[in-house]
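Note that this complex is displayed minus one protein chain, with the remaining chains in position.
The letters A, B and C name the chains in turn, as written, and every chain counts its residues from 1.
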Amino acid sequence: MEAFLFFTCGALMLLGGVMMVLQRSAVVAALWLVFAFIAAAGVFAALSAPFVAIMQVLVYAGAIMVLFLFVIMMLHGPVLDGERKRLPLPMWPAVAIPPLAVLVLVGGWLSGRKAEALPAAPEGFGAPAQIANLLLGRYLLAFELISIVLLVALIGALTLGLRERKLPWS
Amino acid sequence: MVVSLNLCLGLAAAIFVVGMTGFVVRRNTLVMLMCIELMLSSVNLVFAAFSRQLGDASGHVFVLMNFAVAAAEAAIGLAMLVEIYRRRRTVDVDELKSLME
Amino acid sequence: MKLMYDFFTGQLGLGAAGANITVAAVMAVIMFTVMALCAIILTWMERKVAGFMQSRYGPMYTGRFHGWAQAVADMLKILGKEDIIPAEADKGLFKFAPILVLLGSLLAWAAIPWAPDFVAADFDLGLFYIFAVSSLVVIGILMAGWASNNKWSLYGAARGAAQMISYEIPLALAVVPVVMRAGSLNPQDIVIAQQGGIWHWNINPITNPFLFIAFFMYFIASIAETNRGPFDMPETESELVAGYHTEYTGMRFAFFFLAEYANLFLVSMIAALVFLGGWWAPFPGMGWIPPALNFIIKGVLLVFLNMWVRWTLPRVRVDQLMHLCWKVMIPVSLLCVVGAGVWMMAWGQLK
Partner (left out) sequence: MSMSQKLVDRLRGEFGDAILAATSYRGDETVTVSRDRLLDVLGHLRDIEGCEQLSDIVGVDYPKRGERFEVNYLLRSLSNNHRLRVKVDVAEDQPVPTASRLWRSADWHEREVYDLFGVPFAGHPDLRRILCHHEFEGHALRKDYPIEQGQECSRPEHLFADEDIVRAARRASVMAAGPDALHDEVHPSDLLTVNIGPSHPATHGALRAEILLDGETILEARTEIGYIHRCFEKEAEDHTWAQVMPYTDRLNYCSAMLNNSIYAAAVEKLLGVEVTPRCQGIRVIVSELARIIDHLVCVCANLVDIGALTNYWYLYNIRESIYESLEKLCGSRLTTNYARIGGLSHDLYPEFGAEIRIKLDELMAGHTDVMKLIARNRIFLDRTVGVGAISRADALSFGFTGPCLRATGLDYDLRKAAPYSGYEQYSFEIPTGTNGDTYDRIMVRMAEMVQSRSIVLQALDKLPAGPVNLDDRAITLPPKRNVYQSIEGVMNQFKLVYEGIQVPAGEAYGFGEGANGELGFFCVSDGSGHPYRLKVRPPCFPIFSAYTHLIEGAMIPDAIATLGSLNIIAGELDR
């Protein structure tokens, strides 16, 4: 069951990523990325990280990607046609990297065949209670710092996005 | 067929490479940002895999931190992108290299 | 669930994994049927409630008794409609969007505990899972609006995305105090924690007034989450023609329609299980009522409340909607979380 989930979702995630890179339309690319992220949630679930899996869907698919889609729609038109004109790209990375990916995957696969399976997860592993204890105990400082990072990002995005409106009627 | 640590790392690396390829190949800043998200996600896989291997949920905490970083990165990145678009009317990196010249 | 599992393993000799998958498949079919049925019944109910509010009858003819078959007839009619895809639309996305919207709500339905041990997907993070998958609906709406290649649709989609993402925050925050009280994210545990009659339900303001406030925060946010009046920004038939589904007809439109009512019932049932004691009867001595019936009655009452609000209040404006969310509801919900925590610590109610 676990292996089944891992292989299916892993393959789907890889597929989503590849399709995203290949898509010309930014909207479709974003949707493939959503697909990849949902598959990633499946991989997390297979790795006994249920809380992380659901967070993955909630944060990535539900929030970050919606933000992306929103921005793509806001910058309608020109964004989509940008690359259509000249697809002859810098060729060497395009040629070199996919084989590298395949190589890495096959390498992992081959060595994985010999290696033993991941140890079974203990009871309550990855449950909210355990994560909460870690987050608010051992990693409290990091937790607070990351909150500040988010706050700064929020304010930064707001400052960048805010347009001073002085329209004639206001 | 079993799920081994190496396999997890292989998958993560492959996804990372896909993201990296996209980042290098694509000229659309929006898609490049998405590729960064994908790369971050592959790192998360590694965290989760090691967490499971070591039986320590600290990895999950790091993944959550990573989510926050990704969210912050997306928010700031997109805000900058919108601002760039507003000034230069393009999100194509090839046309956004005024500092190079 | 257990019974079904035993039946498959025992009688049919399936293995554990096979039985699990079969049970899941059976439950999926049941859920989808129940969901479609619910949507049809709720459509009829909406019309009757609207009629009741508006001093008229609503449907009266189809099927004789109070037009009970009206919704069925409508569904049949809508299936016979021509399926129009605008020439300039992004065809693939246009076709996929309604499915995604319906999928989001169907997935969420899986984690609803109808009765003790009767839940399609029973896992510890159930409540959390429901919120996660229902956020997929936003993407469906964005896709529909974008793919239609219609300015009204695009506006509807943009409004919908902004609204649903914003209101997800108070919606989730309102549930947090309850999770704190029950000490679990499993819907079944949350319901079990409310055992013992109406005064043990989470809504009881005497046990914890902050939970009482949280209920209203949840209720208001849930109206916005389901895009219903007075918060029907993405549709606003008088402004955006029909918002994100302006270009949809026939079966594809029916999917949106189905999803709207499925979501309506979903949020009402979550409210019932989180705040109103789920399948427990309100008073002791009423144990003879089947738990599922208790649960459904509570859900339907909340749906009625929702419809009542819809047919009473005018629609708010987009900016007022955002103002309400960010400047009123999120602070109040946060206050509820903190207040409820302090209250529970003070009275020793924490587990």
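In the analysis below, a residue touches a chain if its C-beta (ideal position, glycine included) is under 8 Å from a C-beta of that chain, and two chains touch if they have at least 3 such contacts.
Note that the coordinates shown come from a computational prediction; the quantities given were computed from them, not determined experimentally.
When the missing chain is restored to the complex, the residue among C:Ile21, C:Val34, C:Ile165 or C:Val241 that touches it is C:Val241. Among the residues C:Gly80, C:Gly285 or C:Pro314, only C:Pro314 touches the chain that is left out of the figure.
Taking the complete complex into account, residues 50, 53-56, 151-152, 155, 229-230, 232, 236-241, 311-320 of subunit C touch the chain not shown.
Just so it is clear, only the chains that are shown with their structure count from here on.
Ranked by distance of CA centroids from subunit C, the top chain is B. For the pair subunit B and subunit C, the distance between C-alpha centroids works out to 33 Å. With centres taken as mean Cα positions, subunit B sits 7 Å from subunit A.
In subunit C, no residue reaches two or more other chains under the touch definition. Across the assembly, subunit A contributes residues 51, 55, 63, 74 that each touch 2 or more other chains.
Residue ranges of subunit A in contact with subunit B, taken from their complex: 2-3, 6-7, 10, 13-14, 17-18, 20-21, 23, 26, 29-30, 33, 36-37, 40, 43-44, 46-49, 51-52, 55-56, 59-60, 63-64, 67-68, 71-72, 74-75, 78-79, 82-83, 89-90, 93-94, 97-98, 100-102, 104-109, 111-113, 115-119, 121-122, 125-126, 130-131, 134-135, 138-139, 142-143, 146-147, 149-150, 152-154, 156-158, 160-161. Of all residues in subunit C, only 17, 20, 90, 92-93, 123-125, 128-129, 131-133, 135-136, 138-139, 142-143, 145-146, 154, 157-158, 161-162, 165, 168, 185 touch subunit A in the complex they form.
Residues 1, 27-28, 31, 34, 50-51, 54-55, 57-58, 61-63, 65-66, 69-70, 73-74, 76, 127-128 of subunit A are the ones that touch subunit C when the two sit in their complex.
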